[in-house]
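Omission of a single protein chain aside, the complex is shown with its protein chains in their original locations.
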Amino acid sequence: MTKEERIENLNRLSGTDVRKCMKCGKCSGRCPAFKDMDIKPHQFVSMLAKGKIDELLESEAIWNCLSCMACVERCPRGVAPAAVVEAVRDTVVRMQGKNGIKAEEIPPIVDELIPQQLLVSAYRKYNK
Amino acid sequence: MQRIGVFICWCGSNIAATVDVEKVAEVIKSEPGVVYSANYQYMCSENGQQLIKQAIKEHNLTGVVVGACSPRMHEATFRKAAEEAGLNPYMVEIANIREHCSWIHKDMDEATEKAVILVRTAIAKVKLNAPLTAGESPVVKRALVIGGGIAGIQAALDIADAGFEVDIVEKNATIGGRMAQLDKTFPTLDCSACILTPKMVDCAQHEKIDILSYSEVEDVKGFVGNFSVKIRRKARFVDETKCTGCKICMEKCPSKKGLNEFNMNLNTRPAIYIPFAQAIPNVAVIDPTQCIKMKTGKCGICQKFCGVGAIDYEQKDTFIERQYGAIVVATGFKPIALDNFNEYGYADNKDVITSLELERLMNAAGPTNGVLLRPSDGEHPKVVTFIQCVGSRDTSGCGKPYCSKICCMYTAKHAMMIREKYPDTEVHVFYIDVRTPGKNYDEFYRRAVEQYGVDYIKGMVGKVYNENGKLMVQGSNLIDNEQITIESDLVVLATAIEPEPSVRKVATLLTASIDTNNFLTESHAKLRPVESPTAGVYLAGVCQGPKDIPETVSQASACAAKVIGLLVKDKLKTNPCVASPDENMCNGCSQCANVCAYGAITYIDKEFRLGGGKTEIRRVASVNPAVCQGCGACTVTCPSGAMDLKGFSSKQIMSEVEAICKM
Partner (left out) sequence: MKISYYPGCTLRTKAKELDVTARLCAEALGVQMEEIENWQCCGAVYPMGTDEIATKLSAVRALDYAKHNGGKLLTLCSACHNVIKRTNEDMKTNADICFRANNYLKLDEPYKGETEVIHYLEMLKNVVGFDAIKKAVVNPINRKIGAYYGCLLLRPSGVMAFDNPENPTIIEDFIRAIGGTPVVYPFRNECCGAYVSLKNSELPKQKSMKVLSSAKEKGAEEVITACPLCLYNLQANGGDILPVKYFTELLAEALGVKA
């Protein structure tokens, strides 16, 4: 795949139009995981628009985004930064050996209170 | 035999880059009836017009077709040229090969083919054109200004100074509008009241100006030069001719808990009140929803104390009807409601306020006498944070898609004024872009930063919340790529503005067009910016688009110049393309009169000869050509096909359709 095709795929997978962004930073102003995002929500949008996808695919932020939709809710331009993060995360976990969580890591952290919902959602987000 | 001349315009490259103009001119030469065909770079230029004039004379043309831009743009230009060469101006037809063709196509072959068809269509029509002569209608030498803010005031003063009568219809109890609520004005920081109130007084004292306050336009009939307007004079329950503005009623009124609209509801006013000290007219008004006498029948204190007997609880709305030659719309704006922006906490926190509320809090005549105190506890705020673009530039559906234009400058003004008055107060401004085009505007904003030390932060706020009595403003600082939270005492929202909602009714009454954001549409964005497409209607101030005071005043004066140019004429040429019935076919059914929006159609009883010396009297339609606007509604409604439009007859339109279908 050429780089252009990879950029095109990522755009399509996100389903959002990054060119609508007016660079106001409201998404990052609202993001509850901001401190844990090495690449900030507004940067996901602008870096995809500029085609800097290799950096995006290396980001740690994809594991810390909470998918809480606060950025999507409040974007004044109808852009969905969280959908860009998800598109990047999907792209990463679909690659061989790039899962965010290994099965063997789970048992030690599972306590008897952990709801199934947590395991299912984390697996859906982090693994393929 | 018809002798048609065809002129194809390049419009520089606007047409010529997509349409093969030479080919069009060449192909058209062989059309029956065409005796001359030419193309030229700019047909509207002096040389282009000369080409038409010469051809008319040299080739004895009986009709002219110009393939060029929209007839809205230059039909009048080419008609005038033809007239100067001795041809009746209504023997000119325009084929729109720019907007309808070159601008919307990419493929040259297709566009050229379409241009040929469009020109053929115009030829088919011009062959059936008949010479028409414009009639005349008188001009009523009086103007109506709807809205008494700074736009309406300026327009009225300029028109009146030229010697024409002007009525200002203002829906509120006083003129002055939004500008009266402001504290200082950018970029020179002169006090708003000091520069506005003298103009208000000028209006009141001008012998040519009649202020109809607390009044609304109820109905509009007629047309340019001769509008007939019905005005509702709302009952103020105070006799305007008697009230001296002494304010004793305000002091004595026991019902003092009404929200003070003029102060953006930041404090209260009595049920009988004068909106502010410099109100024009300086006459009280009673709020019937709050007045104890009017709600319960008991009280009447104001009436007892009024020394001149001006109070009249029984007063009713009255109506007056007046004639005007021109109408200026200056209905102004309001800040948008913030229901869709709860993330900024406006509804939950008293100390989150709008910029217009801050104007009142900073104003010497405001609820705090100009001392900046926070609404919640009356304490002096030590940290003030401004948020710009609240509801502006928002395409998500929550706000307005446009830039409200005035907020960057007034926020810089507010920030500067607070730092000037209270140097111990920290001021932060969250912004997306600072937009300051205008004379001395950017310098003004930079002064706020460089001289007054206002902290400008590039980024938007995500959330404002209350924590331990402080307003936490959490937002982006994009330059440093960080998320910051500013502990603030007062948060000011630079709220988007929108046209005053009553403009919709006014626009409907005037058949003036309005855009998706409720701004009135100008006739041409660049060349006719103060004229509505409806003849005789002019636009001043924010009703046409966001603008600040200097721009509003310029536009109002421009409106006045247009109005004066109209009123100075004794008669106007009327459009000869009016409806006319074929009386032999008319059966007097009244359907045309029912659809006529202008009241141009009446019925007469007329005697017709039946042959053999017999006659009969029949009821037939009759069109007043001075009133008819040529809209054509009657021609399509007429069941017997008796009604036709001069210059746009059914026969002409059918021949155009045939020309298109022939290919």
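Going in written order, the chains are labelled A and B, and every chain counts its residues from 1.
We adopt the following convention: a contact is a pair of C-beta atoms (placed from the backbone, for glycine too) under 8 Å apart; a residue touches a chain by one contact, two chains touch by 3 or more.
The shown structure was predicted, so the numbers you read here are calculated from the model rather than taken from an experiment.
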item: Contact residue for the chain not shown (choose from A:7, A:22, A:57 or A:101); value: A:101
item: Listed residues B:207, B:467 or B:607, member touching the removed chain; value: B:467
item: Touching the absent chain when the full complex is considered, from B:45, B:244 or B:342; value: B:342
item: For chain B, the residues touching the chain missing from this view; value: 341-343, 345, 347-348, 397, 463, 465-468
item: Interface with the unshown chain - residue positions in chain A; value: 12-15, 32-33, 36, 63-64, 66-70, 72-73, 80, 82-83, 86-87, 90, 100-101, 106, 109, 113-122, 124-126
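Simple rule for what comes next: only the chains that are shown with their structure count from here on.
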item: Chain centre separation in whole Å, for chain B relative to chain A (CA means); value: 47
item: Residue ranges of chain A touching chain B (in the complex, touch as defined); value: 20, 22-31, 34-35, 40, 42-43, 70, 74-78
item: Residues of chain B that touch chain A when the two form their complex; value: 343, 389, 393-399, 432, 458-463, 474-476, 478, 481, 483
